[in-house]
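There's a structure below that I have some questions on.
Only a single protein chain was left out; the remaining protein chains are all shown in position.
In order of appearance the chains are A, B, C, D, E and F, and numbering begins at 1 in each one.
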Amino acid sequence: MIGTSQVALALLILAAVFTVARAVRPSSSTGDRAVALDMATSVIQCGLFVGAVILGDGILVDIALVLGLLGFLTSVTVARFLERADR
Amino acid sequence: MIVRNITLLVVWVAMWGELNVANVASGVLMIAALSVLFPTDDRRARLAHRVHPLGVLRFGGRLFVDLVVSSWNVAMAVVVPNADRIHTEVFDVALTTTSPLVAVVVSNSITLTPGTMTVDIIETDRGFALRVHALGRAEPVSFREQILELERRVVAAATPVGIPADGARAAIEHNVEPPRDGSAS
Amino acid sequence: MSTVVDIATAALFLIGAALAVIAGVGLHRLGDTRSRMHAATKPATLGVLCCAVGAALQSDSSALVTKLLLAMALQLVTAPVGAHMLARSITRRDEQHPPTTS
Amino acid sequence: MNALLAIPLAVPLVGAAISIIVRRLTVQRVVSFIALATSLAASIAIVATVVIDDSIAVTRLGGWPAPVAITLVADRLSALLLVVAVAMVSLVLAFAIGQRAADERSPFYHPVYLVLCAGIAQAFLAGDLFNLFVAFELLLMASYVLLTLEGTDSQIRSGTTYVVLNVVESTVLLTAIGLIFAATGTVSMADLPARLAELPDGVRSGLNLLLLVAFGIKAAVFPLFFWLPDAYPTAPSSVTAVFAGLLTKVGVYAMLRTETLLFPGGHSTLLLWIAGATMIIGVLGAISHSEMKRILSFHIVSQIGYMVMGIGLGGEAALAATVFYLLHHIPVKTSLFLVQGIIERDTGSTFFRDVGGLARRSGPLAVLFLLPALSLAGLPPFSGFLAKYGLVRAGFDGQSYVIVGVALLASLLTLVSMTKIWTGVFWGDVHPAADAERRGLLRRYPLMSGSAVVLVGGTLAIAALAGPLYAYCVGAGAQLVDPSVYIEAVLRP
Amino acid sequence: MSASLVVLIAVLFGTGTYLLMHRTLTRIVLGVAMLGNGVNVLILATGGRQGEPPIVGREGATDPVPQALVLTAIVIGFAVVAFLLALAWRNWTISGNDAVEDDVEDRLIARAGADGERRSDVHHHEDVDL
Amino acid sequence: MSRRSVILDEADRWLFPVIVMVSVYVTFRGHNAPGGGFAGGLITGCAFVLRFLAGNDLRIRRSVIARPDRLIGAGMLLAVATALSPVLLGDSLLESNIWKLQVPLIGEVKVVSSAIFDLGVYFLVIGVVLAILLALGTDPSEPVLEREAT
Partner (left out) sequence: MTALVLAHFVVAVVVLAFTRARPVIGAVIGCVLFATTAVTIAILGIGVDQQRVETWRWIDDLGLQMAFRLDGFAVMMVLIVSVIGALVLAYSIAYFDHDETFVLFVGLFVAFAGSMTGLVLSSDLFTMFVFWELTSVWSFLLIGLNDRSAQARTAALRALLVTGGGGLCLLAGVALFQVLAGTSSFAELAADPPVGTTATVAAILVLVGAFTKSAQFPFHFWLPGAMAAPTPVSAYLHSATMVKAGIVLMARMSPIFGDLDVWRWMVVLSGGTTMILGGVRAMRQVDAKLLLAFSTVSQLGFLTMLVGLGVPGATYAGVAHLVAHAVFKAGLFLGVGVVDHATGTRDIRKLNGLWREMPMVTALMCLAGASMAGLIPLFGFATKEKALVALLDADVGFVGWVALGFVTVGSVLSAAYTVRLLRGLFATKPTTRDSAQEHMAHLHHAPGWLLVGPMASFAVASLAAGLAAGVVGGWLVAAGTSLDLDVASKLALWPGINTALGISVAVVAVGAVVGWRVPVTEPPHHPAVSGERIFQRTFDGLIEGSKRITVVTQSGSLLAYLAVVMSVVAAVLGVAIFTDPGAGFGELVVADSPVQLAVSVVAIVFAFAVVLARDRFVSALLIGGVGFGCAVIFAMFGAPDLALTQVLVETLSIVVFLLVLRQMPRRFAADPTWAPQAIRIAISTAVGVSVAAFAVMVSGARSAPSVGEVYGELSLPEAGGNNIVNVILVDFRGVDTLGEITVLAVAALGVTNLVRMALRNRKPVEDTDSETAQPDRADDAGSADRSSAGGRRP
């Protein structure tokens, strides 16, 4: 069980690497980067759920909850200001 | 309002993780305080929806299936891309509903369902029109039909009641008192 | 019983993580920003749900389960909102300033 | 005792909270007055306690035992600085109200000013290194806001320099404190000395130096002083006055405290080098400028050098002289800025090209400038001379002849720059733009002049009462030299 | 101590310092934020060993004190960044750029002190994109 | 094209109270699990960010706290007063008390005075976020440049 979770974590790290790569690639547009950050919060949530099981710690779920509730705000903010800023 | 408040109460109790007097009482207090401090005095609040629990469940189940299918589709587009799978297109689809809630739920569901993503909601004189971004080849007619089907399912879960379309929109846009011919919840 | 649950959890975790990886790859493989958002929204959301369910299966307290359910519900509500807003701004911008190159 | 030590930091915060809520000017003024008066009374009571009991006053916040609780500690040094600071802050507030600029322009002046006061009080009383950091942040954030209160072009430009450098200072300080915790497992200043003593030399010296850098920026010593002369001249005089008098001295205080309590005997040669360079470079900066506020700002830097010299010399006599120097310098510097404020209020500028002949227009104002100016330049019989003499003597006692020579040279150069102000502002032709017929300058701004007069009177009183005051400082020096007194007072169950 | 955190600390401090040394206030604020992160990681990483969350009753809990210190530091860091950004905003509304300009009086002294030796004030304006 | 978004509007309508509830939850259980007034206040702040981004009115409909700085002041007052109250009783600043109350239907409720302190923190932080939002959210479509860059 824990072993599989470790594998899952490894996969999540891989996902994170892809996500980060999108965020920092010079060719990315601002939108891309915002998408990547959005995606990063999802990956972190996954990681927190898996981590909650590995560590047997419900506390991490709380963080995941808040992250899920508020993670979209970054995207929305970027979206809101992107139109204007690019004018 | 009732729907919303009950939803909030459920959220509150779920958060504390235990159904007991203390949690319900504090939840009621909490919701009362919220209503006092942040009254939704928008005219929109007068829009009511009748919720059908069975419809909600059916909609939820369908949404889950759609999510799985769409994830699969994206996965295929990513893992084994071909011209059809990575083709993109933008459609405008006019909804029949006049309820913003329904429009929003439809729009969100579209985003979670196979191959589509709402990129804009346009309010027209006749209701809401969605601008949808589609990943993969789609046939326009059936595509629209799919979305209208989705809308029907949403309406079956939460039916807007009592307010004529134009009145509601006028109320939203011009902030005037809407005609009082419907019941408000 | 617990073995079954364990296997289910393991599977859900692996699926969730794999979905996240696919979403991550999609961020690179797909052609334009809006296409990439498909990847970021759908598989990623499903991934989160899978992991949440997996965690819920392992939890021994009802409080944690309800909290996880709440987290899932919120994820379903918020993820499309963020995606939509981004897509909207990109669409509107592209309409105002049609991309000239690439 | 519990209540007494808490008041100077808590009551201004209550006042700040009230005047954030209530924007009515009269209410804000009354609240500020009550809060500061209460603080002042408490501070005086603290000094009385410290002197009468001949002990160190300690309160353990939250009632927890000593190493756990954050303690507020008032030894002679802290108590003295507390009284001086609160008195100064109160007088400058009266001045500011008289200036009719600051608090009428922004409803945030009073709350922020009170927070500044609370921060200063907390910095002097903190018995915990991290709490000291928080106090610094408190007074710094308040100072950022006060410095940019009017949001003018020049305020923003120099405010930016000030804010950024002080933020960097905070970062260094926080790093140092974090690493001190890492090395010792505590941030209580009474708990630290024993644990620090066990550390390897490299670690201890690094931590000490890091703290010195942080406090050095705050105190504006060479080569970390440059933010000060750029930032101070742009703020309203009432703000600059309190900054000039107090903020750098908080840095000096922190240096004094940590160098005596936490790292006794460390880096004294380095400190003397820094002291000498600070004195000379600072006063040369003053000489090079032709605007009163700039010159006075550079003087601050130079004078800090004297205090660092005292810290570097170490020993009871030198530390006593340093404490007396602090006691003298705060009101003197503040009063000079108040005089500057009066001139600026009347003429709109203190550039030498814009003013002149003020001695003829207002003799009393000239006297009001001359007394603290001569004091700052270290001429007898004023307090500045006595402070300087104490340091010189301590330097000779320790056979540190070079630094004494530098100090005396700097003192002469200070005189040069003071005469520059005197000849540029008070002598010469009355500037054509000024209304030469408008005499009775002081009577025109009663509240401003009143606070300046009280303050200058205070500086004279320091000289007159130098005997008992110096004895007090010697007591403070003795407490500083022997950290065990402090440690026992705090850790005593 | 974990080497990966050490490297992270080095990078955060290094990049933070680098960003500070610019004329553009935005970059300076970024540098401040970066340094803030660096200090937070530093305090946590040096203050104790990785472990369980410090909740009463848990075995092998990590030291709570560095966490309390860092929490305070995070808040203060946020306050500072917000204020600096407001300064940048004000700077922008005043001058149309967010460059930190040199002190006027100091430059005058420089000019008087060494006429012609130094180049005159350079005013920097942002090249507007798009 | 409208700058408002129906989706964001609805999200605000439904999520705002949810976020506030989460914040209250996080605040009150902070003493026993991660959270506390600061985190709670920030979460409510995020709710206001959502409301702000949706283009909706940020006001709180009670005049006492109509202005964010009043909220700041109230929170600060609550926190300082809690800290200072033991001093009036001769104890030291921030001395904490634990009261156990019997509430009908609910049973014993433990109230720690530091929780009141935390509540002050909560309100203050909300006020801070609101103040910053209101200030820096000034509509940039009205140019505020005082002098044009030359």
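Methods note: contacts are C-beta pairs under 8 Å (C-beta built on N, C-alpha and C of every residue); 3 or more make two chains touch, one makes a residue touch a chain.
Keep in mind it's a predicted model, so treat the numbers as computed, not measured.
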Response to the item:
Here the chain that is not shown touches A, D, E, F
Worksheet item: Of D:L4, D:I56 or D:A183, which sits in contact with the chain we cannot see?
Response: D:A183
Worksheet, complete the sentence: Checked against the full complex, the residue among D:L4, D:I20 or D:V355 that touches the missing chain is D:I20
Item to complete: Would you write out the residues of chain A that touch the absent chain, in ascending order?
Response: 9-10, 13, 16-17, 20, 23-24, 26, 30, 33-34, 37, 40-41, 44, 47-48, 51, 57, 59-60, 62-63, 66-67, 70-71, 73-74, 77-78, 80-82, 84-86
Worksheet item: For chain D, which residues reach the chain that was dropped from this view?
Response: 9, 13, 16, 20, 22-25, 61-62, 64, 67-70, 104-108, 111-112, 115, 118-119, 122, 130-131, 134-135, 137-138, 141-142, 144-145, 148-151, 160-161, 164-165, 168-169, 172, 175, 179, 181-186, 188, 191, 195, 198-203, 205-207, 209-210, 212-213, 217, 222-224, 226-227, 229-230, 281, 284-285, 287-289, 320, 357, 359-360, 363, 374, 379-381, 385-386, 389-390, 392-393, 396-397, 404-405, 408-409, 411-413, 415-416, 419, 423, 426-429, 466-467, 470-471, 474
Practice prompt. Spell out the interface residues on chain E facing the chain that's missing from view.
Written response: 1-15, 17-24, 26-30, 33-34, 37-38, 40-42, 44-57, 61-68, 70-72, 74-83, 85-90, 92-93, 97-100, 102-107, 109-110, 112-114, 118, 122, 124-130
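In this section, only the chains that are shown with their structure count from here on.
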Worksheet item: Along the shortest chain of touching chains, how many steps lie between chain C and chain F?
Response: 1
Worksheet, complete the sentence: Most remote chain w.r.t. Chain C, using mean C-alpha positions, is D
Discussion item. Measuring centre to centre with CA averages, how many angstrom lie between chain B and chain E?
Written reply: 43
Discussion item. Touching at least two other chains at once: which residues of chain A meet that condition?
Written reply: 59, 62, 65, 69, 73, 76, 80, 86-87
Worksheet item: On chain E, where are the residues touching two or more other chains?
Response: 53, 55, 79, 94-95, 130
Worksheet entry | Touch list for chain F against partner chain A, complex | 8, 15, 18-19, 22, 26, 33-35, 43, 46, 49-50, 53, 140-141
Worksheet item: Where on chain B does chain F make contact in their complex?
Response: 4, 7-8, 11-12, 15-16, 20-22, 25, 30-31, 34, 36-40, 42, 44, 100-101, 103-104, 107-108, 118, 121-123, 128
Worksheet entry | chain E residues touching chain F - in the complex, by the definition given at the top | 53, 55, 71, 75, 79, 82, 85-86, 89, 93-97, 125
